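One protein chain omitted, others in place.
Now for chain A:
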């Protein structure tokens, strides 16, 4: 099996699953219970939080455990907007965002907020100048995706964060779901950052939101006083512990393997452009694990299907919107024509992928493209 769909989800590490099983079995007490079983769970959760904070180089109380990326983005965006609506009503985001951000903003627009959607350039990049032109004293939130999930473009978070720092009312949220473990994020420039465990070999249904110490959020879920009172509900202790383990493992790997991952990525790009009729959509300057390409004229679903028959797994656009058969909003956003935008294929790698797999992929992909082209073009 060749699995090149790691931006949709990753295979959990065995060690992570072992950790989940052990903590779910041995520490099943409710962390809020007063008795020793509860206390043990509470301490385990506390340790998970502290270790996550160490790994991310932030404070333990700045970690909010969530159910994943969609919740993190929603909590950050709606939480900030609703908490601060009496300070201002203007929000800034881009047209490169994941659906969970985009639709949160659309919902807020309906609630009366003004939203500026910055248009990225043909590389998928939003410039600090664009943010500077859009930002005003009414702006309370800027939210950007760090690494775009379809094409892998990387936003200049350091510079944009520094700029936003001049506007004390404006907070900066970064959707770091695709970036974590692949592209380092300068968290000191950021007020909130969303991460999701299953994108880095953790389990589905777990994630975390970094929330700077002094930042208040209006909760999506009310009830108990768990997670700084911004996310009520009995904590998913084993899930959080397993996530922290995955985070440690992936960060260790990223230190050693990012370069070789990018090498495979660049090699795939070089080989793909040799195949007639294949175009690269990702910018040259991109995350080391994502490569987006198009074969105009052939429905991407068909290519996915044909590769799957050879036990090779890739995806069309973002998994969260792949069931709609419209052109990719992101590919259109960077100015690609409709035939390119509606034929996008995404390869997404992880540290376990090898050069041999890449070679096998290129062989199969070439075959598939050539044979499908023959059918479509009625030679």
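As a working rule, a contact is a pair of C-beta atoms (placed from the backbone, for glycine too) under 8 Å apart; a residue touches a chain by one contact, two chains touch by 3 or more; residues count from 1.
Criterion: contacts and distances are computed from a predicted model.
Comparing "Probable tRNA sulfurtransferase", "Cyclic GMP-AMP synthase", "Protein-methionine-sulfoxide reductase catalytic subunit MsrP" or "Membrane protein" against the UniProt entry of the hidden chain yields the protein name "Probable tRNA sulfurtransferase".
Among A:159, A:332 or A:366, only A:159 touches the chain that is left out of the view. Residue A:248 is the one among A:82, A:169, A:204 or A:248 that touches the chain missing from this view. If you put the hidden chain back, the residue from A:44, A:250 or A:345 that touches it is A:44. One chain of the complex is left out; on chain A, the residues touching it are 19, 22-23, 34, 36, 39-40, 43-44, 47-48, 51, 57, 61, 158-159, 162, 186, 241, 244-245, 248.
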